[in-house]
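Quick one: the structure is below, and I'll ask about it shortly.
Missing here: one protein chain of the complex. Every other protein chain is in place.
Now for chain A:
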Amino acid sequence: MKLFESLHIFDYSWEQVTAANWQKYPNELSTHVVSVDILNREIDPVTNVLRTERLIACKQPIPSWLRALVGGDEFSYVREISEVDLAKKTLVMKSSNMTMSHLLLVNETVTYTPDSELPEGRTKFEQEAEITAFLSWSSICNRIEDWSVERFGQNATIGKKGFELVLNTLSQKLEQSEVLVKDVGTSILKEIDEVNDLTHELVNDVTVKTNSVLSQVQRLKGFWRN
């Protein structure tokens, strides 16, 4: 688990910042945010705290090949729960990704409070994110293995069907004439070789792809680690 923290001071009052918070998207810098929906909203009758649940859709930040490998949608979804406490002048927003959370979980907490030095005109923004990657070699390798086995199975079927065709031709020709046996024998060996070559080629194809996926995963893992 990694912790990310940042701090920023906005030159606007807490009221302005929290009002703007509801209208933060769309903005020119956050083009990855596709949609924002409010799922629940209520005011606590005792504390007057305004509580809101939102669903935020973002464009997937990961490459499509990895998405295909680990299974995923075009968009990733984030759930956010926020509380505005007018009495304490705090806005706390907690969000977690729902998509791909079995691989990478980001729990973010953002707090907006009036800046202690200039509470009427400045707002302190504190951000904390816990990032946990569940990406293990074994899980990635299992996926690749499953995929490769499937691919190999498909290709092996093609190979077998080819061989059956050859056998079929051979037996037919055997029935037609004994004289042709020798010639047929030569040609069938050639055809078997061709089928073998084809199978080897496909196995090689799967191996090359697996290696390239693994190296890309490794690079991405390095990126996440840094």
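Please note the rule applied: a residue touches a chain if its C-beta (ideal position, glycine included) is under 8 Å from a C-beta of that chain, and two chains touch if they have at least 3 such contacts; residues count from 1.
Throughout what follows, contacts and distances are computed from a predicted model.
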Report the protein name recorded by UniProt for the chain absent from the figure; options are "Casein kinase II subunit beta", "serine C-palmitoyltransferase", "Mitochondrial distribution and morphology protein 35" or "Ribosomal RNA-processing protein 43". "Mitochondrial distribution and morphology protein 35"
So which bits of chain A touch the chain we can't see? 15, 18-19, 22-23, 25-26, 33-45, 48, 50-51, 53, 55, 57, 73, 77, 79, 81, 83-84, 86, 92, 94, 96, 98-99, 101, 107
